[in-house]
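The complex appears here without one of its protein chains, the remainder shown in place.
Should a chain be cited, it is by its letter among A, B and C, assigned in written order, with residues numbered from 1 in that chain.
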Amino acid sequence: MIATQNPRVLLAGFEPFGGETVNPSWEAVRAVADEPPGGVDVTAVRLPCVFGAALDVLREAVRAVRPGLVLCTGQAGGRPDLTIERIAVNLDDARIPDNSGGRPVDRPVVPGGPAAYFATLPVKRCVAAVRAAGLPASVSQTAGTFVCNHVFYGLMHLAATEYPTLRGGFVHIPYIPEQVVARSEPSLPLAAAAEALRVIVITAARHTDDIRAVGGATH
Amino acid sequence: MIATQNPRVLLAGFEPFGGETVNPSWEAVRAVADEPPGGVDVTAVRLPCVFGAALDVLREAVRAVRPGLVLCTGQAGGRPDLTIERIAVNLDDARIPDNSGGRPVDRPVVPGGPAAYFATLPVKRCVAAVRAAGLPASVSQTAGTFVCNHVFYGLMHLAATEYPTLRGGFVHIPYIPEQVVARSEPSLPLAAAAEALRVIVITAARHTDDIRAVGGATH
Amino acid sequence: MIATQNPRVLLAGFEPFGGETVNPSWEAVRAVADEPPGGVDVTAVRLPCVFGAALDVLREAVRAVRPGLVLCTGQAGGRPDLTIERIAVNLDDARIPDNSGGRPVDRPVVPGGPAAYFATLPVKRCVAAVRAAGLPASVSQTAGTFVCNHVFYGLMHLAATEYPTLRGGFVHIPYIPEQVVARSEPSLPLAAAAEALRVIVITAARHTDDIRAVGGATH
Partner (left out) sequence: MIATQNPRVLLAGFEPFGGETVNPSWEAVRAVADEPPGGVDVTAVRLPCVFGAALDVLREAVRAVRPGLVLCTGQAGGRPDLTIERIAVNLDDARIPDNSGGRPVDRPVVPGGPAAYFATLPVKRCVAAVRAAGLPASVSQTAGTFVCNHVFYGLMHLAATEYPTLRGGFVHIPYIPEQVVARSEPSLPLAAAAEALRVIVITAARHTDDIRAVGGATH
């Protein structure tokens, strides 16, 4: 099915965290907003890597932009490919402090909210489209329990409770090579990440139904 | 809080799958049932690695045993430590066929069921207890989307809808060394896995409240 | 010390092997030969992924080109960064067949040759130069025992026995993203690999002495 709704897309990326000086998610979002794919109206917002505050900024941007689609993105250091998250969990459990020193343990994102929300993207269609563009992508079954998942869950809860036609999802982006020159960890250049994100934006903006494709995990 | 309820524990493990001739989850479950920790009444059940049928067998065992606690276990090839699963997802998405050739893609475990259930174990207390016994364990944020997650979700849905006092969870167990002699993959001997499982059984049987400890994931 | 010798550089890359349709080593070599760094005369040669034959082609190219420096390159699928090999071992031990079906086991590259040769590149200076260019690189302590090591050892033996002023080394190059779109394995785009190789060429062509820098492995 072709999506005929609201063509405005809100893209969110994070500020650097965990000792890094750059966050590829924000860099990729900015690059896509600077050169958006044709036919899509893209607005970019940069989120603080802080529980609570990140969601406040996102919520405000949704209110201002009134998008039909929100794609949040974050850095997934160590993953070799773009990963499209499938599920957001109602759980804040920080392994490291956030940028304001906050470190919630086993706390719900939204007290009383459901245990989880599924992304309302055609996740496998997006993965297939990125691969067809020659770039690596896969489905992820967990967005973790840090600020990325916090924002993802908060977004889906916002859609479920206040913006019923809003669709949303989350994309994790690998390190860029500049971050790992001396670390022997996987990376993907910014231009490749931005191009992949552009493909995801246009795929998710145009399609609401998914394709049938392998993408699960045995554990 | 000390659990004073029903001391009967049902332990479930799986038959071999994916070309293996042994499944360490069933072996560990059998070993614990043969030498259960003191004060706990343990019943073991072996599940087929088949979507649907696995849950039928589990449901029947719950009906017959009337346990206060159900711990399902499965093999997580490649993981180096016991992992206690935190969340079960309403999604069947098979990367490989199950033992009857079934290979559902993006299908709910329970149509109309909630997106996910949290385990009703003191997950971090169990992890800490295994570690205190000198064995490796950690929290896992995803049980995958294969028969393990299927059974885990089905169990939690059963508890939520039919057995309100039943507590449940899922433990993933590494390969045993015999499975990987020529593969350079992580393993844990059966005796160690069984001992760790014994610790989890007694910890989960005795305690309903969790401890505050680090165990999240940044992604 | 600045190298004042023969400025001719011979670059070797391999044809595809192991079921791949492209070999990033040859692609990178060709790209550098097409746009060589200033002041360096680069010749490219494509080697068959065949024990014996690969070395014949390399030997013939050395005879024809009379280079001062030979850099051989090969694909190291799974490694996330460019790795500059430190040591070539007198051992052919194929885990998979080569492109002609050859599969030597525990056979010397050169019967009666020394157990190993060190690369005669400023290995750590090359690593540092690639990193300074914003690209990921590290020292590797093993080039394996397949055709890459075969060619590397053969080259160093050729230099030791017939071309005393010839310097040589080996660079392993990651998969390119196009190879791993559906595999969740590390990659580095061709343009990045070629640029890194350009940096190595010019660094090795200009310098014979190394810098003092960390680059060892505990095991």
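The criterion applied here is as follows: a residue touches a chain if its C-beta (ideal position, glycine included) is under 8 Å from a C-beta of that chain, and two chains touch if they have at least 3 such contacts.
It should be emphasised that the depicted structure is a prediction, and the values quoted were computed from it without experimental measurement.
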Shown chains touched by the chain that is not drawn here: B, C
Option from C:Val29, C:Val50, C:Cys72 or C:Val89 whose C-beta touches the chain left out: C:Val89
Sole contact to the chain not displayed, among C:Gly74, C:Gly168 or C:Pro189: C:Gly74
Interface with the unshown chain - residue positions in chain C: 18, 74-77, 79, 86-87, 89, 91-96, 105-106, 114-118, 124, 141-146, 148, 172, 210, 212-219
Absent-chain interface as seen on chain B, which is shown: 79-81, 130-131, 134-138, 177-178, 180-189, 192
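By our rule, only the chains that are shown with their structure count from here on.
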Overall pattern in which the protein chains touch one another (line/ring/star/complete/other): line
Same vs different contact residues, chain A with chain B, by half of numbers used: same
Gap in Å, rounded to a whole number, between the CA centres of chain C and chain B: 48
Distance from chain B to chain A - Cα centre to Cα centre, in angstrom: 30
Interface hub residues of chain B, defined as touching at least two other chains: none
